[in-house]
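Here's the structure, in structure tokens; my notes come after.
A protein chain is absent from this complex, but the other protein chains hold their places.
Every chain is named by a letter (A, B and C) in the order it is written, and numbering of its residues begins at 1.
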Amino acid sequence: MGKDDRLQHLGDAFGTNPFDDDHLHEECGVFGVFGHSEAAALTALGLHALQHRGQEAAGIVSFDGAHFVTERHIGLVGDNFSKPAVIERLAGNRAIGHTRYSTTGAPVLRNVQPLFAEFAGGGFAVAHNGNLTNARTLQRSLQQRGSIFQSTSDTETIIHLIATSNRGQLIDRFVDAMRQIEGAYAIVALSEKKMVGCRDPLGVRPLVLGKLDDAHVLASETCALDIIGASFVRDIDPGELVVITEDGIESIRPFQAARPRFCIFEYVYFARPDSIVEGRNIYDVRKRIGAELALESPAPADLVIPVPDSGTPAALGFAQAANLPFELGIIRNHYVGRTFIQPTDAIRHMGVKLKHNANRAMLEGKRVVLVDDSIVRGTTSKKIVEMVRDAGATEVHMRIASPPTTNSCFYGVDTPEKSKLIASHMSIEEINAFIKADSLAFLSIDGLYRAVGEPGRNGTTPQFCDACFTGDYPTRLTDQQDIETTRQLNLLAEAV
Amino acid sequence: MGKDDRLQHLGDAFGTNPFDDDHLHEECGVFGVFGHSEAAALTALGLHALQHRGQEAAGIVSFDGAHFVTERHIGLVGDNFSKPAVIERLAGNRAIGHTRYSTTGAPVLRNVQPLFAEFAGGGFAVAHNGNLTNARTLQRSLQQRGSIFQSTSDTETIIHLIATSNRGQLIDRFVDAMRQIEGAYAIVALSEKKMVGCRDPLGVRPLVLGKLDDAHVLASETCALDIIGASFVRDIDPGELVVITEDGIESIRPFQAARPRFCIFEYVYFARPDSIVEGRNIYDVRKRIGAELALESPAPADLVIPVPDSGTPAALGFAQAANLPFELGIIRNHYVGRTFIQPTDAIRHMGVKLKHNANRAMLEGKRVVLVDDSIVRGTTSKKIVEMVRDAGATEVHMRIASPPTTNSCFYGVDTPEKSKLIASHMSIEEINAFIKADSLAFLSIDGLYRAVGEPGRNGTTPQFCDACFTGDYPTRLTDQQDIETTRQLNLLAEAV
Amino acid sequence: MGKDDRLQHLGDAFGTNPFDDDHLHEECGVFGVFGHSEAAALTALGLHALQHRGQEAAGIVSFDGAHFVTERHIGLVGDNFSKPAVIERLAGNRAIGHTRYSTTGAPVLRNVQPLFAEFAGGGFAVAHNGNLTNARTLQRSLQQRGSIFQSTSDTETIIHLIATSNRGQLIDRFVDAMRQIEGAYAIVALSEKKMVGCRDPLGVRPLVLGKLDDAHVLASETCALDIIGASFVRDIDPGELVVITEDGIESIRPFQAARPRFCIFEYVYFARPDSIVEGRNIYDVRKRIGAELALESPAPADLVIPVPDSGTPAALGFAQAANLPFELGIIRNHYVGRTFIQPTDAIRHMGVKLKHNANRAMLEGKRVVLVDDSIVRGTTSKKIVEMVRDAGATEVHMRIASPPTTNSCFYGVDTPEKSKLIASHMSIEEINAFIKADSLAFLSIDGLYRAVGEPGRNGTTPQFCDACFTGDYPTRLTDQQDIETTRQLNLLAEAV
Partner (left out) sequence: MGKDDRLQHLGDAFGTNPFDDDHLHEECGVFGVFGHSEAAALTALGLHALQHRGQEAAGIVSFDGAHFVTERHIGLVGDNFSKPAVIERLAGNRAIGHTRYSTTGAPVLRNVQPLFAEFAGGGFAVAHNGNLTNARTLQRSLQQRGSIFQSTSDTETIIHLIATSNRGQLIDRFVDAMRQIEGAYAIVALSEKKMVGCRDPLGVRPLVLGKLDDAHVLASETCALDIIGASFVRDIDPGELVVITEDGIESIRPFQAARPRFCIFEYVYFARPDSIVEGRNIYDVRKRIGAELALESPAPADLVIPVPDSGTPAALGFAQAANLPFELGIIRNHYVGRTFIQPTDAIRHMGVKLKHNANRAMLEGKRVVLVDDSIVRGTTSKKIVEMVRDAGATEVHMRIASPPTTNSCFYGVDTPEKSKLIASHMSIEEINAFIKADSLAFLSIDGLYRAVGEPGRNGTTPQFCDACFTGDYPTRLTDQQDIETTRQLNLLAEAV
């Protein structure tokens, strides 16, 4: 998709696209198993548990002792990796996988990861969650040197850096490549003899280590360990590179030590409630977020209603802290896929809610607190407030379980341009007027830090990456400096 | 699928099929619009809202003033009726639609409704929710007479009865056919000039009437009115036949009056929480079911945990009545489709939970009440109890929001044979031993009636069809009398 | 496809459709085997050999002793019946098959034969080559009686006639049905115990009997016996019905004897050159046609050039009789499928020849006799004459190996309406002016009869059906009498 189409699309989304669910979207989940006879089946299960991190496409690469085998498919893991024939083709006791979110447009198979390349020294497969902030700059200089790119994916940039490194051994070449890249990344890679896991020096994106019998497992979140019955060993550290071979696991720390900056939005929305990330249970953090919100911004109401499903834990926390009944006042239709009726103009003007319906019997005559996790463009909030009011609610107090989202993410999260973020150019009062609630409150940034167990945000050296709320980006944004666009590179992967 | 395959399949399901979610399944949803320029688009939206009543396939028939147009597709409504081209083909200001649940095997397009036939007097399309209990007997006599069936679907039986009726006018022929059939049915049909809605004399299956501007709407549930912004007019009465033309709506009551016997399981599980059925809000009934359950069978516990999503309203009601905290202790993965990894034997033995994961951080060291809506075969309950215990719960008290399911349904619900229903041959104590809970309780049948607002079950003339709990079938089961199988006819539609 | 679309299509074809190959097209081939363990594989091979009689779709029905199994696919036999899995599904030692030509529009699976119906007495499959001339009339009266049609196919009419017959045994019912139908038909049918073959009383369409080991074989042409190594036993006689069971073969002649009227166009174009039909080898007849043509209408030329492939045998016969060199002056591209570039207007005006190219080196400076089998609309002839002239031929003498085609066929051949047949409204001189040849001659009707071995056409009781050349239809055209359209019924099968 060219840039113009993208803008057009964003324009649509801002207005009337019935599938605008107005959330930021994680772009990927990664997974790997080394040393288990069912490696591919376990990887498929792990990717299924990580499906919330990316629904567009998925891929698995296995190594059977002689050949690498690749299966990459557009669509859900369950739809494409369910047939015994597929799993049987992915022979071998080691495999890595990737599940991908794509922002828009027709997905293209050549962008589906893991990417694979045949180096002079043998095959190499890479799965990557995150985004490099200097990929375009690196790509330009690699092309000058004669490297031929199949895509503009930043993951392919990593592969070319390894291929053209003048170091000798694979791991040295890998480290050489890592030292040239900037940005956020959690990488799982596979060569004939080794599985590699690596987090960027700030540890922006998550990556955990697990064990299943004698096999080592790498995964974006612990829920992917749970599904296969693997035990959780530990988080991979920021800046750590683990090398798993038949002889065991080795840890390398090739980067200068840095204060970690884990993505705080993983707690707000991305990660699955049952995952434990950097020592904290997601569901528990979200409930505490709700409780902080109830303390900071109480509301005179009869009921607390979540915008399902993402607002549910915070709403429960709010209700318990405020001592108000928690009720399912909005019912979500889970059969909504990625596309639906391109409504005719007539239908469009009806403002159809394909995903949510008010549970009228519960709302009639009630003052309600409505809890959602975040507001991106504001369009969905506006529709939902209207829907709840039409169903008979007498007052609607909107409470948002995060601070206002004011800045784009360049670390692997699909964010609209800054100008499309309603909080980047409207005050809370203005947003409240736009969504037509009786009152609106966001959680404070310090409240958010308290919910994750910190005394508050450390303004000098913040404990997390919270750039989407503060604009405080923890790495250089090299590509951004010499191009006009504020979109990140790998979102342009489809461009001709 | 032949009978042997079916038995084989049930055997699989009983054992290890990871998709056995151990629920009865509604077989269909129906919808119709007469007199709106966007008839097909509205029908697609209505079917989308009724998707929980059948996910296998969907179809729409419209009439454009000269021709009937049919679109029938395997798969979800959103996946097949989302393209403008499809909606445009379905021209005209009247349309009916159907969404279908199929029990097993490869779905076959010729069984997807609405069925359409060209009569001597013109075209006629029929969409049917329910099941006839004398269809096979009628079919046999129609075949003797020379009628050729394309399927063994009971809906096709209705069409042949109309075609071969010796009455003159279409509505007379339709009534003639209705008088010959036994069983449960909510029918929406379309001829060139008329849309017809009809419920069986006992009103086992639901059907509601709505209005959108000047258009009349028929739908299985009110949630399908909500999505298009139609207002709810009233339930179609048991035994009522409404005929909608350009001149308005006419009501016919061709059957002898009978005490209604609405399906009580619609309240327990089938209908959507936001629907209002026979004057009661489903969510509200389910919460009251939970409260009755808490009164009848309290448990010494720290938390109330639903088996999501169907156990959630009852768990909330239970928690509120018992004054215990309600928590999301089990997280559901909504990306589970109808098929997934046919696991290798090794994987199978791991007892993978594709759909549910325990939220370990919430369960560790806690005594929990686990609330689910029903138990059919018991296999899922057993796995979930084990999963919750593995996550650290010290006690697991299972509470079921309905009485034991002891009998098959012959009224359009996919039920296993009686022998596969765990409660048909095990006592509650035995079931408890099988699922390995610390305690197990079902709601009493009178408790269920109280939850829907009755003083209790009237043993002489019960207020509902509750045959699945009591074996008290409100109609004759003609086909059952002369065949061995205990499966209902239209589940054999695939048989050669 | 509605009638208007059809007319539109014909308009296109008349003008510029690059795939207009300007031939009449046979509509079907039929085949059956009874008593061979490889019945389905043999049927697939037989249909492959009959592929020239219909390329749109093919189907096979087998009976495995307990169930009928059906496979019907759009596309070529080789593309759809090549996988072992398909052949394995078609279990049993008896099978019948059908290959179908469709005139235009998107093919629809429900029209693909063999058709199958479950009668009160058991299953019955029918494959039919030909066309009934009273099918629409019969269908109307069957519908009055309550029969429901899935299509307007005349084959379905036959099935309903059997189903509603008041006779007892299947063969009696079959005969009862045959006695009610008019038109041309070669039918192969299969019940649980019997395979039936039947030709209409005039024997318009061919059907032969073969033997392979102990198995009986029925096929439209002998080339389908050759491919499986079966020996040719005899032609089924006009009006004969053979019933094949495990006990052997029985012959019934339920019709009043009539003078046969085999379709003479089978010799001109339809049948394969290597087939032997009604005692005559097709290739040999075509060569003799060419020789007759050389005698009747010699031309002063240097070379004889066929329009490949159908004009080749006649051109060889012409060249030998005229003692002129036979050369391949036009090369045919066999990779032309049923569709190709819908050219842009610019391309369209280039008059692209997708199927034929002049072999310039052979034509330059030569006077050529160009031999084609027939002229239907004249458009292709016009283009080919122009192409040959552009390649440098100094004179082009067109010789047509049949009389002028002046009338539509109603016996299972796809013919344009009479008004589209160039010879129906233009004299030979006018046609010559239209195609811009130096001279044009058609074979005389008596010349054609001489080529097949007759002394000439018997004007009182003609030896063949030659209605397309003479308008002398050998049966009643009941449907034509009360409807305006001049199209045959089963060509309207797609109409909504």
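By our rule, a residue touches a chain if its C-beta (ideal position, glycine included) is under 8 Å from a C-beta of that chain, and two chains touch if they have at least 3 such contacts.
Given the structure is predicted, the values throughout are model-derived calculations rather than measurements.
The shown chains contacted by the absent chain are A, C, with contact judged over the whole complex. Residue in contact with the omitted chain (choice from A:His160, A:Arg332 or A:Arg457): A:His160. The residue touching the chain not shown here, chosen from C:Ala66, C:Ala257 or C:Ile331, is C:Ile331.
The chain that is not drawn here is touched, among residues C:Ala120, C:Ile171, C:Ile227 or C:Met426, by C:Ile227. If you put the missing chain back, the residues of subunit C touching it would be 37-38, 41-42, 44-45, 48-49, 51-52, 55, 76-79, 81-84, 87, 223, 226-229, 272-274, 276, 281, 283-284, 309, 312-313, 316, 320, 325-328, 331, 333-337, 339-344, 346-347, 350-354, 357-362. Counting over the whole complex, subunit A has residues 67-69, 110, 117-120, 140, 143-150, 159-160, 163-165, 496 touching the chain that is not drawn.
Quick note on the criterion: only the chains that are shown with their structure count from here on.
At the far end from subunit A, in terms of centres built from Cα atoms, lies C. Centres computed as Cα averages put subunit A at a distance of 36 Å from subunit B.
Note: centroid distance subunit A to subunit C, computed from Cα atoms, is 62 Å. The residues of subunit C never reach two or more other chains; the list is empty.
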